[in-house]
Each structure stands twice: as C-alpha cells, then as structure tokens.
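In this view, the complex is presented without one of its protein chains, the others remaining in place.
Order of writing sets the labels: A and B. Residues in every chain begin at 1.
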Amino acid sequence: MVAPAPKIVYQRPASLATRVTHYCPGCTHGVAHRLIAEVLDEMGLREKTIGVAPVGCSVFAYNYFNHDYVEAAHGRAPAMATGIKRVLPQQTVYTYQGDGDLASIGMAEIMHAAARGEQITVVFINNAIYGMTGGQMAPTTLPGMVTTSSPGGRDVESMGFPIRMSEILAKMDGAGYIVRRSLHDPANIRKAKKAIRLAFETQERGLGFSMVELLSSCPTNWKLTPVDALTFIEDRMIPMFPLGDYKVNDEIANLRV
Amino acid sequence: MAVKGWIEVNELHCKGCGLCVAACPQNVMSLDMDRLTPKGYHPVHLHAEGCTGCGICAIVCPDAALTVYREVPVKA
Partner (left out) sequence: MAKKLYKGNEAFAEAAVRAGCEGFFGYPITPSTEFLEYMAWRMPELGRAFVQAESEVAAINMVYGAACTGKRVMTASSSPGISLMMEGISYIAGTEVPCVIINVMRGGPGLGNIAPSQGDYYQMVKGGGHGDYFPIAIAPASVQEAVDLIGLSFDLAEKYRSVVHVLVDGNLGQMMEPCEMPPMQELPAPPEWAVTGAKGRDANILSSIYIEPADEEVANIRLLKRWMEIEENEVRYQEYSLEDAEIAIIAFGTSGRVSSTAVRQARAEGIKVGLFRPITLAPFPKKEISALAKRVKRILVVEMNTGMMLEDVSQCVQGQVPIEFYGRLGGMTPLPDEIYDEITRISQNMDAPASPNPRLEWVARLEKIIEGEK
C-alpha cells in the first residue's frame, strides 16, 4: 500500500512581504518582485540585503519586500545604492528601476555606477512606457507606439529613437553581468530568474556592476488584456530589444547554479 | 497513474488577471465568476480534474497568490 503525501511545489517566498501590491492585474512588476524574492531566499541574502526603490510605478516596491529598503529620488537609485554599498561593502545592495527612471532622468547615474564598477545589482524593468503618470512616452517606447504624449505614435524624427540600455551598459569596463530577459512566458520567466540569480552572484563575488533588463508588460497603459500584453512583448518588444547575454564575466559564465 | 496536484489560491492577492489560466498546460484553471475576492476580483480556481501540480501557474502569477501542491507516493 502506498500512502500519498502532499509536497509543496511552489509557495510564496519569505523575502516577499505579505502586503497586497498596488500593481494592476496582470502587470509583470509582480513577477519581477517575486523572482527577486525567490533568489534572495535561495541565496540566503534576505538579512543582509538593502533594496533601493525608484520613482515610477514601482515607487512602493519597498512595501512588498521583507528586507531593508530605501526610497530614492527619480533616477538617483544607482547613486543612492553607491552610497550605501560604499559604507556597508559587505551588504547586498540592489536597485529596482523602470525605464523612465533608469534610461531618462537617471541616465548619468546608471552610466557612472556601471563605469565605476559599483558592486551593486540593478533590476531594470523595461515596459516601454511611463506607468505611474498614466502612459506617457518613455525612452524605450517603440517607434510608432501610441502613448498619451505621443498621441500620433512615436515619430522618431522629432521624438528620437528608443534606447537599448543593455547594449550600452555592456560596453562599460566596470560591468560584470549585463543581460536582457523577458517575462512573457513561463520558459522566459525561468530564464529571467536565473539571470537575477547570476546578477546577485556577480555582486557577491565582487565581479562588478550587474544588471538584468526585464521586458515587462503594462496592460493598463498599453490598453491590452494581461494575456494580449504578453503577446505584445513577444511580437513587438523583443524585435526592438533582443534577448540575450550582453556581457557576462567568465567566472559567472562558468558558474553552475 | 497520472500525477495528482492541486492549488491553493490566496484570495487577498489574486487579482483575477488570468495569466495562469492562459498558461495552464492542462486547461483546468478558470476565473470563478460566482465569487469575488475582498478587492472585488473574480479569483482563479480549478474547474476540472487533471491538475498535475506542475507549478507553471505560480511561475506566471504576478502576485504570488498561488501555492502549488503535488501528491507524492510514499514507500511503505
């Protein structure tokens, strides 16, 4: 006789707080939060981690994690993280930033944090739009994409082209790990989690600046259902922002986790 | 014998976005149109037999609202 016993396949990670997020239904910010929490749990880093929240939709990220957190000014999270890491070099420090925060107002801070090889991890949410303020054009908005501040679609002649941050940051000598992943299906979410793990491994091993860019959905401001928004990532965003490893330190490339 | 699994839905966190419904390989998940969560969403539920406890629903869930279980045989 074989008696069945239940095994937990998945449960909410301890590094996530119990608070319900303010994110819209189907917004993949929540997936990114969850993956970070799972990685911190797996690496046993929760009690030594300090997060830096941005300004944008994830402005309240500090409420959703069960570890120390600070809230930065718009775009300044990498500078704030630098200040923390330099006086507490043994602690794990990461920023969580959106595309407006990181690639527009915070361009100087992210570039120089990478140039200095700050031993911090950046989780960069690229959803091609300003979510918190209600759907304006972002530095990553696709050509032709309609937003409230590009109502006729992004005209690259007058509004410029989208910025590919992973490609740019991979050129910095101080960067140890720069990759782009997507959150649009289970296989890609698994890859995203592994990338977040490797980014934190980069920091823990002192191998330089690390960033994971995550293509993320914004069903509300894209005016799509949550499921259709994932299709939009696959069909429209990935061609503009190709997934891949843009810079991986050799030690991390050979690491098995 | 097919592997038997089941889910627990935390109705405080579930926002009825339906990403798990679309991702479920067994097509046994749906939004429960007869019920509302405290926030006013229709929560997800298992509407048919066949859950294998694969955990894909939890992987796509933006709100970590799902706990996934699987029955494992215990050797006597």
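Details
The rule is simple: a contact is a pair of C-beta atoms (placed from the backbone, for glycine too) under 8 Å apart; a residue touches a chain by one contact, two chains touch by 3 or more.
For clarity, every value in this text was computed on a predicted model and none was experimentally measured.
Under the touch definition stated at the start, the shown chains contacted by the missing one in the entire complex are A.
Residue-wise, the contact with the chain that is not shown comes from A:Asn63, picked out of A:Gln11, A:Asn63, A:Ser104 or A:Ser149. Contact with the chain that does not appear here is found for just one residue of A:Gln11, A:Gln91 or A:Ser104, A:Gln91. When the whole complex is considered, the residue among A:Lys48, A:Arg190 or A:Arg236 that touches the unshown chain is A:Lys48.
Touching the chain that is not shown, out of A:Cys27, A:Cys57, A:Ala79 or A:Val122: A:Ala79 (per the contact rule at the top).
Across the interface with the omitted chain, chain A contributes residues 17, 46-50, 52-53, 59-60, 62-63, 65-73, 76, 79-84, 86-88, 91-92, 108-109, 111-112, 116.
In this text, only the chains that are shown with their structure count from here on.
Note on chain placement: the centre of chain A and the centre of chain B lie 26 Å apart, centres being C-alpha means. If you check the complex, the residues on chain A that touch chain B are 1-13, 16, 20-21, 23-31, 33-34, 37, 185-186, 189-190, 219, 225-227, 230.
Only residues 4-5, 10, 12-13, 15-19, 22-23, 39, 41, 53-56, 58-64, 66-76 of chain B touch chain A when the two sit together in their complex.
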